[in-house]
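Only a single protein chain was left out; the remaining protein chains are all shown in position.
Showing chain A:
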Amino acid sequence: MSTVETFTWLALLLPLAGAVINGVGFRVWKGKTAGVIGTFFLFAAFACAVVAAIKLKSLPHEAQHATSVAWDYAATLGIDAQLSLLIDPLALYMTLVVTGVSALIHLYSVAYMTSDEGYVRFFAYLNFFVFSMLVLVLAGNFLILIVGWAFVGAASYMLISFWYRRTTATNAGIKAFVINVLGDVGLVLGTYFIFKGTGSLDFLTTFKEIEEGAAFATENDGDLVAGCLLLLVGAFAKSAQVPLHTWLPDAMEGPTPVSSLIHAATMVTAGVYLIARMWPLFEQAPAAANVGAIIGCATLFIAATIALTQTDLKRVIAYSTMSQIGYMVMAVCSGAYVAGLFHLMTHAFFKALLFMAAGSIIAAMANVQNLDKMGGFRRSMPFTYGCFIVGGLALSGIPPFSGFFSKDEILAYTAARGDWHVALAVIGYVAAFMTAVYTFRLIFRAFWGDPVKEAQELEAGHMAHGEHVNPANGEPEDTHVGFPGPEHHIAERAPEMKGAMGVLAVLATIAGVLQIPFVTHWVDTFLEPTFEGSFYFEDLHPSDSLTIAGMVIGASLGLAGIALAYRLWVQKPGTTAALIERFRPLYSLSFHKWWFDELIDAIIVRPAAWVGRVCDQQVERILINGVLTGGTTGLVKSASAAVRGVQSGFLRYYAAAFALGTVAVTFYFLVA
């Protein structure tokens, strides 16, 4: 096993080791031990990923994508199921992002979750999530991909429902799980269609066959398009794209580090990774890729409009996450792979940072997330404020912050595709303007204005303590389960949280230098071996004038958005109410989240529940339970009674049975 392989396997297995150690020793670890263990394993995994990436880049070009097989699981009956990793620049790029951001969020959680009863459980879950995510991004074949995909969904479910005594949390977990399983089904069926054509589960073999025309030789082959569309269903469910997005805002019921890690930085970008990984398939099935681009564009627009009016701090950021992933999906479906993946990385930095800062505010507010009740935290929490500003500027795409470079690269490349892709880019710019508005709406409303009671107390050196009620629905709850417990932490006072946020703030500021137009192309160079042979990777480049125009438009739209937000919420705070009155229908559309929840409830959930009831009462109880199951088990039971009845314990009967058997067998042989 080469060095690259060894270190990649280590990076994969270290989080698993952390999960096992924390999971097995949940009664043993006291205090912050579990957090330290979990964080240590994550930093170790990140170090291994760095070593693996450096070693990989020192290899010759063509050796930079290889499958590392641990062993064959079932190499039989025309199936080539192996326990294998595909180690190439893309996989290691994702590994670096996942382990790096996860390590920081683990560090943050060490302090943030201290007073929670389920401290050890939290770290066991979190480590397990990272392991699952690494299985997903390192998978060398469809089988392992499906395993990782499902594991990630399970980990997300466990963490959303982490405070399992809150009905809101368990309901959100169920919703997320159901929608994610829908995506799993899409992924499995998509795999079936692709496997049908290529006869191989292995990624590299599949890609090679498609490249050489051995399978799916014609463009837009029916099976391939179907397969790719089903893969997209999987990607949409995981990445919260319209209309499978409704679980993501609800998932904010989980602890804030979970929102930060899973529902912003890593898991929800799995769909983007999947599409980028499957580029040879999507380039051969442009029809499916176009569907993906349009859905991505729709999501980025819809989510941005919703984010404008929501009042829950974390939900606004959640809708912003959806919107940003919409950009990425649109990018990778339009052939701008590097731009999409670059945005994936910068977004991981600034969105994780925003969530962490939000967690700090929520802790200071004693678990209240309602924006209406916040205000004036600027003086009492200067560090959090600074981090929020950095994250907000990056999200709004203001130069020279990282988000500026990545978002503009996406829009420039999409526009460079020409035709109707230009329309997508225009919508992207409109949404970018809205992004700046809603981001600074958050900042102005939470940090500016008169300090609320909690902020005043904090200035005086106390922490606010809230009622023991679920802030989401006001249900009373005990102090054993659920944050914040007897004491809670804000970034200003916990060095772990401060450290993690500081690193991310620096990264969110400077990560753009990796890919400055006309100057640096580091992400391009790093990922080149993965996309070798891709038509779009090699030939799709925006012209110089387009790039510059895009950057100017992007930056000015961002600044205009901030200016508008400043006018609406700082200079003339009452204006919004008047605007709501004037544009009541538009406001309702946004405030009620385009009625997606109600729509899905009416056309899917209710009919399904009705069918379920009918099946339960009629089909299940009478036909299945009574006739089918009852009949079969009755048969087996009576056979069992018969066998036991013959077993009398008397030797003479045994001898008789033996003799009868002998006669029967001998008779058969003589007759045959």
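The rule we apply is simple: contacts are C-beta pairs under 8 Å (C-beta built on N, C-alpha and C of every residue); 3 or more make two chains touch, one makes a residue touch a chain; residues count from 1.
Just so we're on the same page, contacts and distances are computed from a predicted model.
Student: For the chain that's not shown, choose its UniProt protein name out of "Branched-chain amino acid transport system permease protein", "NADH-quinone oxidoreductase subunit N", "Anti-sigma-W factor RsiW" or "Electron transfer flavoprotein subunit beta".
Tutor: The correct option from "Branched-chain amino acid transport system permease protein", "NADH-quinone oxidoreductase subunit N", "Anti-sigma-W factor RsiW" or "Electron transfer flavoprotein subunit beta" is "NADH-quinone oxidoreductase subunit N", the UniProt name of the unshown chain.
Student: Using the definition of touch stated at the top, determine which of A:Asp72, A:Glu219, A:Glu475 or A:Asp601 touches the missing chain.
Tutor: A:Asp72
Student: List the residues of chain A that touch the chain left out of this view.
Tutor: Residues in contact with the chain left out: 71-72, 74, 76-77, 636-637, 639-644, 646-647, 649, 651, 653-655, 657-658, 660-662, 665-666, 668-670, 672.
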